[in-house]
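One protein chain omitted, others in place.
The block that comes next holds chain A.
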């Protein structure tokens, strides 16, 4: 037991002292989360900003409605220059009773939005000025659809992917470097089982996965990204651990075949990258063509990802873990048996 503890500690130290590994485990997936989270963030949540010169009842109505974000300017030239430089899509200039909108030619969609909104407010003000009640009424209401906001599928996707990558690389590279540096032979000469040595490395991977989960979810939940977790999000923890074991086993298989660290990481990439793209890491699989969806069913990452989405953001219960857990367990068994068959102590 103390051997297991000391070994785990040794491997934990080896892990945290390796800057490159730390980067690829935590920062690299986080970069994807942040970049995709910002790029794909919901358009509605991000209001269009325009320059405003002057003030008046229509401008205050615009400001109160919150339909546009207003950037006040004193100088008309400065406001127009911002549009010309492409910093803002439009400038609204108040000249007494008259409202001028100068918009950028390049972004027609954005400009049309601004023109439409401003026009609507001018019409409303005109109607109010006549004192007549409006003849036609218009109402708009949001509908919660099944399609998730990007951050809601990005977070479970990138978390599954990040955990898979660090588990595969962690075990494959450890195994290969130990074999190359003769650590495996040295361990073979000590009265410990290979299993206890491997499980201490697995323990480190499991700990890492939990920390990844906490960090990624924590950051995605910041107001900037706006992840909202569903009630039974903690069901993600057993799924995270199962996934770690499955991908750790996969790494063992890669490490059993690979002779050098370089070939191990190349092989691990070849295994993990296509799987990541086809399993819904960066976009929901249900938007992919049907045949691709069928293919992706073969990947354990796809099932881990589905389970993650279900329990983290769709509010599903334990029953949602049934399929992912069975697939991951089956995968682990098959791959672990294969890996132990091809395992070599030395080159």
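The rule is short, and it goes like this: contacts are C-beta pairs under 8 Å (C-beta built on N, C-alpha and C of every residue); 3 or more make two chains touch, one makes a residue touch a chain; residues count from 1.
Everything below uses one rule, namely that contacts and distances are computed from a predicted model.
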One chain of this complex is not shown here; going by its UniProt record, which of these names is it: "Purine hydroxylase delta subunit apoprotein", "Anti-sigma regulatory factor", "ABC-2 type transport system ATP-binding protein" or "Protein FixC"? "ABC-2 type transport system ATP-binding protein"
Which of A:80, A:125, A:148 or A:187 sits in contact with the chain that's absent? A:187
Of A:14, A:120 or A:284, the residue in touch with the unshown chain: A:14
Residue numbers in chain A that touch the chain omitted from display: 2-3, 5-7, 10-11, 13-14, 17-18, 177, 181-183, 185-192, 346
